[in-house]
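Moving on to chain A:
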Amino acid sequence: MSMEILERLYGNIYYLTSVILFVIGFHTMLTHRNLIKKLMALNIMDTAIFLFFVAIGYRQGGQAPILLPGVTSFVNPVPSALILTGIVISVSFTAFALALVVLLYKHYGTLDSDEIIAIRGKKHV
Partner candidate 1 sequence: MFMFLQTPVLAVIIPMVLFAVIYLVERRSWRLRNALAVLAPLISFLLLLGSYPQVIAGERVFIEFPAILPPLGMSFSIDYLSLLVGLVVSFVWLLVTIYATEYMVKEHAKNRYYPFSTLTLAGTMGVILSGDLFTFFLFFELMSLSAYVLIVHEETPEAMRAGYKYLVLTIAGGLALFFATIAVFEIAGTVSFAPGGFIAEVSGLAIMAFYAFLIGFGIKAGIVPLHVWLPEAHPVAPSPASALLSGVMLKTGAYGMIRVVFNVFGYEGIRGAGLDNSMLVLAAITIFLGSAVAISQEDIKRRLAYSSVGQMGYILLGIGLLQERALIGAIFHIFAHAVMKSSLFLAAGAVIHKTGKRRISEWNGLGQEMTVTMLVFTVAALSMVGIPPLVGFVSKWELALGSLDAGNWGFVLLLLLSSMMNFIYYFPLIQNTLFGKQQAAEGQASNSPELPWKMLAPMVVLALIIVLIDLFPQNPALDLAKRAAGALFLGVH
Partner candidate 2 sequence: MFSLTHAPILMVVILLTAAFIVPLLRKHLLVAKALFLGAGLLVTILSFLVAWNVLENGTMVYNVGGWAAPHGIALVVDAFAAYVSLVISVISLVIFWFAVFAPREVKHEVGYYALILLLTAAMHGIVMAGDIFNLFVFVEISSLAAVAIIAVKGTKESIEASFRYLILSALGSGGLLFSIALLFMVTGHLNMDLMRQTLEVTAGQYPLNVLTALAFMVVGLGVKSALFPLHIWLPDAHANAPTASSALLSGLVVKVYIVALMRIAYMTLGMELFYLLPIRQILLVMASLAIVAGSVFAIVQDNIKRLLAFSTVAQVGYIFLGFSLLSARAVEGAVWHILIHAIMKTLLFLAVGVVIHQSGYKKISQLHGLGRRMPLTFACITLGALSMVGIPGTAGFISKLYLALGALDAGQAIFAVLILLSSLLSAVYYFPLIITAYFGHDASPTVVEPSLAVQLPLVVLAIAVLFYGLMPSILLPLVRQTALLITR
């Protein structure tokens, strides 16, 4: 039983890798307090999802979906097309987030999320 699961996992090693990458990103997100690191973690997670999505499109022996004469087997073009959009979105988010980080540093003088919360909390009381 568990042997079978391991075999299947091995067969799906690309998926597994992206899942591991996702968890690594999430872990960084949860445990690191530096805002830039949090953003990097976010990007790792996004990349993991992109990898996963593109991997879905792969077919054994398939080539890039450019319809040249003589090529008959292609990979699935849909995930690649979608992920192009996904990447742009992720970039946009990161750009805006970095702009906010700049502003935060200007206002609070630190990039540590706990310190920012502490500064803000003091002001509230």
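The set was built so that all candidates are chains of the complex that A comes from, given by their letters.
Rule of thumb we're sticking to: a residue touches a chain if its C-beta (ideal position, glycine included) is under 8 Å from a C-beta of that chain, and two chains touch if they have at least 3 such contacts; residues count from 1.
Note that the structure is predicted; figures quoted are calculated from it, not measured.
**Q** Taking the stated C-beta criterion, I'd like to know which one of 1 or 2 contacts chain A in the complex.
**A** 2
**Q** Quick one: in the complex, what on chain A touches candidate 2?
**A** Per the stated touch rule, the residues are 22, 29, 35, 38-39, 42, 45-46, 49, 52-53, 56, 78-79, 82, 85-86, 89, 92-93, 96-97, 100-101, 103-104, 107-108, 116, 120.
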